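My questions all concern the structure below.
Here is chain A:
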Amino acid sequence: MSEMQKKEEFRTWLFLTAVLAPVLAVLVVSGYGFVVWISQIIGGPPGS
Partner candidate 1 sequence: MRDFLRRYWRTLTRPSAYYSLGFLTIGGFVAGVLFWGAFNTAMEFTNTEQFCIACHEMRDNVYQEIQPTIHFTNRSGVRAKCSDCHVPKDWTHKMARKMQASKEVWGWIFGTISTREKFLAKRRELAEREWVRMQANDSLECRNCHEFGSMDFTRQSKRAAQAHSTSLQSGEKTCIDCHKGIAHRLPDMAKQ
Partner candidate 2 sequence: MSAARGFAFLLFFCTGVFAQHDPLRGPAPFEETARPAPLVNAENDDKKRVRSYAMQPPTIPHKTDNYQLDRFANRCMMCHARTRAPETQATPISITHYVDRDGNFLADVSPRRYFCDQCHVVQMEGQPPPVKSTFRDVDEIIRSKARK
């Protein structure tokens, strides 16, 4: 049971670190970029 749990824990950690965190980071950053872009379409280019 404990060997199994250890394996599961490692795999969970690996999934979080190597898959979920990068994907979330990309999604958050690109989402932020999109929001800023749309606000630039509405409010004009930066500086105006």
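Here is the rule we use: a residue touches a chain if its C-beta (ideal position, glycine included) is under 8 Å from a C-beta of that chain, and two chains touch if they have at least 3 such contacts; residues count from 1.
A word on the picks: all candidates are chains of the complex that A comes from, given by their letters.
All figures in this text were calculated on a predicted structure; none of them were measured in a lab.
Contact annotation for this complex: of the listed candidates 1 or 2, chain A touches only 1. Interface residues of chain A, counted against candidate 1 in their complex, comprise 2, 5-6, 8-13, 16-18, 21-22, 25-26, 29-30, 32-34, 36-37, 40, 44-48.
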